[in-house]
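Omission of a single protein chain aside, the complex is shown with its protein chains in their original locations.
First chain written, first letter: the chains are A, B, C and D, and each begins at residue 1.
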Amino acid sequence: MAEKELTQRTAWDKVLANLRKRSLWMLHYCTGCGAVELPPTMTSRFDMERFGIMPMVTPRQADILLITGYLSVKTLKRVILIYEQMVAPKYVVGFGSCTINGGMYWNSYTTIKALDRYLPVEMYLAGCMPRPEAIISGFNSLIDKIGKGEANSWKDYYENYEFYKKNQDHVFGDIETHHDVPADGRYFGILEAKR
Amino acid sequence: MNAQTQAPTTSRPPAATGAPRMTEALVSAITAETGIATFRTKSPRRIEGTVQADALHSFAAALRSRVGFEHLSAISCVDWIAEGEFELVYHFWSYRDSHLVSARVRIPREPGSMATITDLWLPASFFERDIHEFYGVVFQGNTDLERYILSDWKGPPPMRKDFSSRDFAHEHFTFKDYEPTWDELIDGGYHGQKRQGEGSDE
Amino acid sequence: MNSGIGLIVWIIAYPFVSFSLGVLLGGYGRKLTARIQRRVGPSWIQPFFDVVKLMSKKTNVSHGYMHDVAMMMLVGGTLLTMYFVPVPGFHYFSQFGDYIVIMYILLVPPLGMALGVGQTANPNGSIGIARALQMLAGYEVTFVLTFIGFAMKNGTTSMYELMMIQQSGGVATWGLVTNPLLGVAALFCLQGMMNEKPFEVVIAPHEIATGPMTEMGGKYLGMMFIQHLINLVVELTIYMNLFLGGATNWFEYVAKLFALFTLVMSVNAVYGRFRTDSALRFFWKLPLPMAALGVILIMINGI
Amino acid sequence: MSSIITANDGRDIMPGANAPENREYNMFIGPNHPGIEGNFALKLVVEGDTIVRAKTEAGFLHRGFEKLMEERLFIQNIAIVARICVPDPDPNEENYARAIETIANIEVPRRAQFIRVLVLELSRIGSHLFTFGGHAGTIGLYTLPNWSISDRDRVLELFEELTGGRVYHIYNMPGGVRRDLPSGFKQRVLDVMSYIEERLPEYDDIFFNNKILLNRAQGIGVLPKDKALEWGATGPDLRGAGFAHDVRKDDPYEVYGELEFEVPTGEASDAYSRLMVRRREIEQSISIVRQVLDKMPEGPVWNKQPNPLKWRVPAGDAYVRTESSKGEYAYYMVSDGGIRPYRVHVRGASVTHGVHILEHMLTGARIEDASQIMFSMDACPPEVDR
Partner (left out) sequence: MYTQALLALPLVGFVVTIVLQGTARRSPAILKTWALLAFVAMAAVATLAFPEIGDTYTGPMVFGSSLSIGLTDLSWWFVMMIAGITVLTSFFTLGALRDTGTYPMYYGWLFLKVFGMLGLVMSRDLLTFFIMWEIMSWATYFVMQQGKEEGREAALGYLVYAIVAGMVLLGGVLFIHQSAGSFEFAVITAYMAKAEFGILLASVLLVLVPFLIEAAVYPAHGWLPSAYASSETSMTAYLSSISTRMGLFGLILFVFSVFGLKAIDRIGISAHLNLRTILLVLAALTAVLPTYTALFQHDAKRLLTWHSIGQGGYMLLGLATASTLGTAGGLMHIFNYMTYVALIIFSIAAVEYRTGTTNLNKLGGLIVKQPVAFLGMLFGIIGLAGIPPMNGFVSKWFIYRSLILGGYPFIALAAFIATVGTIMSVYKLIHNTFLGQLPERYNDVKEVGLLMQLPIWILMGVVFTTGVFPGLILQWIAKIQVGMGIVPIAWTLGGVAREAGDLNMMVVTAVFMATFAVGAIIFFIGGKRRIVSQYDNYAAGHFLNKDVPYNFNYNFYSAFDHIFEKLYHDAPVQTAIRNLGRFVRMVADYVRRFFTGQINTYAAYYVAAVIIALAILKEIP
């Protein structure tokens, strides 16, 4: 399906994607300790803004949800709320080993062990913690993916909502985000593409 | 909350004024002023002793107002599960004398209950709430024992020795591809006796 | 160029012209700030990428019809102002509305934004709007006083005529030269009007999480960006026309625009933001008496 | 008929007639908010723009370190303790190592003690530079963060060269440090120190003497002097109130007793005085680093310890304290003679600053100052959450 979508891209889509990839805003949310490497990435030494990547404050404005490291269950709730508030296309980037397999908190009773069970992860940055260079290189590959139209993980959340919802419910029971994801998917025609 | 109004402020020596006392002088001062004679020098600038649970409040008040230990550094809790007791260790610091007094209090594990000292030290409120959350000890008189760090937590108090973080994690979280069990190679496995509920995944 | 085909071409092309200028200015501002901060900074046309990105968002979140209409009002109002501010070669509409009209239509976009933000039902946004409106009592009042003095002196309220009067004798007749007190006071106000630090109290991320923009995402934020970029040009041009003698040709116009913006952005980069009440106090303590003194001088000279 | 026209359908409930007035509303600063330090939340009840009640909420970063440490080997824990305080991790390593050393009576080579002080002070400089960035950010001055955080990177590069890690160093081992200084390292440290020293006047120009900062930070977040001790303030926050207490002086560890340095204090006890205390501490730290490099003896850096996988620390307990950049940082470690610590209690420096003192100081403050007050206390949420 993904390939079909890729081949169906019109010239306009391609132009748009190449413009869009030049501006990526990252949600200003320090979910974990990896956030400490973000200020160096943003400021003079590594200067993320070169690539059009800026921190943005509220979920409505952000394109990238950077999960900076381990996610405690308490934070995961907020992250899901915030992810649902973000407007698509949106990309979840798992940052650090903890998002991949729990990292050094593999036996912790409060942190989740695999981020992609709860949110559709576009890409992972491995390491504990990844250096600013790694972050920038990771973002650059995200930029490439967006330019090629391959960064479509956000559609997965609409398409496989039951899977994510089931896992979320398993961890902390039901939460009220006031956001009807499947209805959203139908309204914006994201779910149609699947059929 | 109202610590500032209730705290005895009269005989409190101004911080770090007056000549610092030597350790031996301090130990005898503690004995003299608080009437508890268990305190001994442990190491340089460290004094420790045991206090009965019901005597702690008056001991702490005397220590603060009459001996000059103005700073509550921390309250630690240790779960001696084998003895069925919680050990609360109150760490007081004297700015004047640069000494730390650790007062040990043993309380029964069930029901873990202790008198608060929040009326003497505001910071005690944090430590007591912390111990309440993580061990389930109830501090009588502390009005602010609401869930704080573990506000979304539904399990048992996690710092108790009979709670296994590893088991909990395996039951509640999905792992990716592999399940790390290499630690069982060390010292006969995970805490020796745990993991008997192996494979129960309901 | 103020009649016939030329006029129609201008009317159609002008929004694009000023948007492009705004993009360049915005990019330049960010680049300049980055250089002051010893960074490389983004692309020169980064605002353009941002706008395209925002406008092409797949899902957009609205809080109601007023929220939608507000965005149209925001962009519409700014474009409206843009037409009434004379620029070299295009001053057709200034005969239908003088600066008093501009002064009031400048309030249309903020009003639109205020209404839209109000409907987003977020206290962060409402506080931002409350701050924005309170700031009007600081910079806008002062700026209007400088304008009143200047208009009184020259006997006209038309911005085009004021501009022409200043162009009559080169630099010596510029408003900033003939009425330095008014010009300098208005410069402070310009900083406030452009909502740059130290008067950037409306969009204060650390205090009220970007205020009015809080609930704006996707095309809503995109339209706010478009408005912001055009507004950069409009506000700088207003100051330029009132105190820097406007411009006779586009080269001069763009040069003055960038020079003025350099000043604004440099101040922006090295100051933090005031509290709202401190900002108001500042305006009432320094620029307002300065402007009042300037006006009194004009009145004395008049008598 | 008339009911259609007038909509007078008998539903004249008029629900607002006796409704209460909504005066107070909630404001949330954090966790997803730029005005918060890390993943932490201030839940404010506000009336107009004045905070009526403030409540902090922590636990977003809770990983259960104390539990994890009980379930891991002594040697394994060295790797995770640093994660407890992210911007200033070394006091954790120091505390952890020193607690074991105290219980097991392990001698630390003198050179290692100097190196530990070096690492601690470099970490302090980095942490303070980081805080300046955050504090400047709260008043919207983004030039300073750009400068100070990239200058902090020079310190991080030194760490990287010394320990292999930029942020987390895993360098202090019980019994010493992991490896000796690389060749030429001393000179590079000195270069960075003089660079930072040169930069400080520039910071003064743009930040510490900035009119806006004076306007905003002075008189804000006043920690009443008579309450500073009572509320348990420590570190720069206590020194900002005029009390010259410093664990390095009062309860000296490693070789601090042999080094000369001042304990800067402030007078006004407001956000600005705390900020200035930190600024002057950087100068002191630079001086300490120079002294350490000057006085550092030759010798081994690590007393070899037994097989880490079978290493049993004798039964006993120890309460060790360190002066971190945030304040008094203490570990209470209990060993029952096993291969794992029986109990490690982490007393973060921010448990008082970030929770109760902050709640007290925010009450009656204005929302535009809330974030600045938080940063001026330099509370570090992971220390609270553990």
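Heads up, the rule we're going with is that contacts are C-beta pairs under 8 Å (C-beta built on N, C-alpha and C of every residue); 3 or more make two chains touch, one makes a residue touch a chain.
These numbers come from a predicted model, not from an experiment.
Visitor: For the chain that does not appear here, which of the shown chains does it touch in the whole complex?
Guide: Counted over the whole complex, the chain not pictured touches A, C, D.
Visitor: Which residue from C:I45, C:L107 or C:L286 sits in contact with the chain not drawn here?
Guide: C:L107
Visitor: Quick one: which of C:L25, C:L80, C:M163 or C:M193 touches the chain that's been left out?
Guide: Checking each option in C:L25, C:L80, C:M163 or C:M193, the one touching the absent chain turns out to be C:L80.
Visitor: Using the document's definition of touch, tell me which of C:L25, C:L145, C:A204 or C:V264 contacts the absent chain.
Guide: C:L145
Visitor: Tell me where the left-out chain touches subunit C, residue by residue.
Guide: The missing chain touches subunit C at positions 15, 55-66, 68, 71-80, 83-84, 93-98, 100-101, 104-105, 107-108, 111, 114-115, 118-124, 126-127, 129-131, 133-134, 136-137, 140-141, 144-145, 148-149, 151-152, 155, 157-158, 209, 214-215, 218-220, 222-223, 226, 275-277, 280-281, 292, 295, 298-299, 302.
Visitor: Footprint of the hidden chain on subunit D, which residues?
Guide: Listed in rising order, the touching residues are 2, 4-8, 11-17, 19-26, 28-33, 36, 41, 43, 46-50, 366.
Visitor: Give me the subunit A residues in contact with the hidden chain, please.
Guide: 29, 58-60, 77-78, 81-82, 85, 175-179, 184, 187-189
In the analysis below, only the chains that are shown with their structure count from here on.
Visitor: For subunit A and subunit D, what's the span in angstrom between their mean Cα positions?
Guide: The answer is 29 Å.
Visitor: Taking the mean of the CA coordinates per chain, how far is subunit B from subunit C in Å?
Guide: For subunit B versus subunit C, the centre distance works out to 60 Å.
Visitor: Averaging over Cα atoms per chain, report the distance between subunit A and subunit C in Å.
Guide: Here the centre of subunit C sits 36 Å away from the centre of subunit A.
Visitor: Mind pulling the subunit A residues that touch 2 or more other chains?
Guide: 28, 43-44, 57-59, 74, 107-111
Visitor: Touching two or more other chains, which residues of subunit B qualify?
Guide: Subunit B, residues with two or more chain partners: 151-152, 158, 163, 165-166.
Visitor: Using the touch definition from the top, list the residues of subunit D that touch subunit A in their complex.
Guide: Interface residues on subunit D, with respect to subunit A: 31-34, 38-39, 59-64, 67-68, 71, 79-80, 83, 86-87, 130, 133, 145-147, 149-150, 152-153, 156, 166-168, 382.
Visitor: Which of the residues in subunit D end up touching subunit C in this complex?
Guide: Against subunit C, subunit D makes touches at 25, 27, 33-35, 46, 49, 136-143, 146-147, 150, 206, 210-213, 215-216, 366-372.
Visitor: For subunit B, which residues count as touching subunit A in their complex?
Guide: 151-153, 155, 158, 163, 165-166, 168-169, 172-178, 180
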